[in-house]
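Of the protein chains in this complex, one is absent; all others appear in place.
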Amino acid sequence: MSATSARQPVPGTTIFDGEQARKGYALNKMCYSFNDAANRKAFVADEDGYCAKYGLNAQQREAIKNRNVLQLIEAGGNAYYLAKFAGIFGLDMQDIGAQQTGLTKEQFKAKLLAARG
Amino acid sequence: MSATSARQPVPGTTIFDGEQARKGYALNKMCYSFNDAANRKAFVADEDGYCAKYGLNAQQREAIKNRNVLQLIEAGGNAYYLAKFAGIFGLDMQDIGAQQTGLTKEQFKAKLLAARG
Amino acid sequence: MAKIVGAITTSHVPAIGGAIAKGLQQDPYWKPFFDGFPHVREWLAKVKPDVVVLVYNDHGLNFFLDKMPTFAIGAADAYSNADEGWGIPQIAPFKGDSELSWHLIEHLVKEDFDLVTCQEMTVDHAFTLPMALCWPDQKWPVRVVPVVVNTVQAPLPSAARCYKLGQALARAIQAWPKDERVVVMGTGGLSHQLDGERAGFINKDFDEKFMASMVDDPAWATKYSTTELVELSGTQGVELLNWMVARGTLPEKVRKEHSNYHIPISNTATGLMVLEPV
Partner (left out) sequence: MAKIVGAITTSHVPAIGGAIAKGLQQDPYWKPFFDGFPHVREWLAKVKPDVVVLVYNDHGLNFFLDKMPTFAIGAADAYSNADEGWGIPQIAPFKGDSELSWHLIEHLVKEDFDLVTCQEMTVDHAFTLPMALCWPDQKWPVRVVPVVVNTVQAPLPSAARCYKLGQALARAIQAWPKDERVVVMGTGGLSHQLDGERAGFINKDFDEKFMASMVDDPAWATKYSTTELVELSGTQGVELLNWMVARGTLPEKVRKEHSNYHIPISNTATGLMVLEPV
């Protein structure tokens, strides 16, 4: 078992621990700033400038550009802060769930319903 | 023994506890802002306006006006934050000690030396 | 002396806020969830609490990773909601009780809980929505004390530590000299996972076992590590730690006054319980 899988033993799951927190600090700090409507507006007005201001690395910048949640997690993003980024685009949790699982939103909703057993 | 003396049993001493912290929040918040040179300047330029902005009560405003450390403590001030206020006037810890003990600075220094025994 | 008259544990999904704002309580999607609450409100009308101690996790409103507490407690006389980034409608402000807060802080620090004290703080949907579900008119008849548990960034406090915090909180509340009635709330969960290829994970079997344990075997979940809880309940299912704190404030023996369970609201299996000390 590699060091990573010992640390992250749950399949399809990245526990946000110190290693993720270190990797993702700039990204999460930017997303935290989106609590403020003025900052959300500033991001939309000048995405490059806003990301540069928070010192995102290339991987983070690319993931933000792609609006790709799995890439954002890989780059150290935390779900609770990323939700504020997703909010800028009016995405809800089921849009995000569908994107990450490669399903349509309807398929993702069906998957949730299936958990009723 | 009154509730206050049970809580504050050391003579000449106000332990900064929850009750003091509640009383002094606005005052301490203002003093904390003095970490920033621009805020120190703003206070000097318009003391009334600056105190009003932080919502100081009448007792706190009066104590600030008087530059009186015992009054500031009575109004809920914490020594570590008050030190930043004193810094605006170039007062050092021995000036402050002298003021609180009713001694001249030289007398206060002599008192400290006497602790050598 | 103050008395803990019971505990309410409930999910706190942000989407509830949107549904409240749009008046969707009787919409078929939402009805099975909202229908759990009239009974809670009847119970509250009966037990008439003076104070709610509300245990939840902050989702990045009041706390960021530059100062991330394991346990924090409010010590203010007022708490406000604020913009969390997606523009869910804000909830009316709350009246605190800083005197009680400091009483609890004194007691808990003496029992070696290393609290963060917050004389000023904003409270997010995990605090506001459970309150709005209990008192839909948002005219709060209670004072509040917020208690925040880190469920966001590992290492999280263990379920055992959270349960012990609840037990210490109970001793602290019971030592409060005012003759007041206290309800403890714990919010969050149940099983859900927002992030990763495993997004949408829900575990009904685990949730049912966990809810049963809340009645009969309160320390049951303490046998699991955080990683095991993530595996069983999802990355956000670990919010059940807030339930553990609330359960810890009640004696071993409790009576289940009410419960509800529904899959799904948004991506979440929602649970609701009202427990009374016996």
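Note that the chains are named A, B and C in the order they appear, and that numbering of residues resets to 1 at the start of each chain.
The criterion applied here is as follows: a residue touches a chain if its C-beta (ideal position, glycine included) is under 8 Å from a C-beta of that chain, and two chains touch if they have at least 3 such contacts.
What you are looking at is a predicted structure, and each value in this text was computed from that prediction instead of being measured.
Put simply, the missing chain touches A, B, C once the whole complex is considered. Checked against the full complex, the one of C:D27, C:E42 or C:E120 touching the unshown chain is C:E120. Only one of C:G60, C:G96, C:P157 or C:P218 touches the chain withheld from this view, namely C:P157.
Taking the complete complex into account, residues 17-19, 21-22, 25 of chain A touch the chain not shown. By the touch criterion stated above, the residues of chain C touching the omitted chain are 63, 65-72, 105-106, 109-110, 112-121, 153, 155-158, 161, 164.
Contacts to the hidden chain, counted on chain B, fall at residues 9-18, 21, 25, 28-29, 31-32, 34-37, 40, 69-70, 73, 78-84, 86-88, 92-94, 96-97, 100-101, 108, 111-113, 115-117.
The definition used in the following text is that only the chains that are shown with their structure count from here on.
Distance from the chain B centre to the chain C centre is 39 Å, each centre being the mean of its Cα atoms. Chain geometry summary: the mean Cα position of chain A and that of chain B are 46 Å apart.
Each chain gets a centre from the mean of its Cα atoms; for chain A and chain C, those two points are 25 Å apart.
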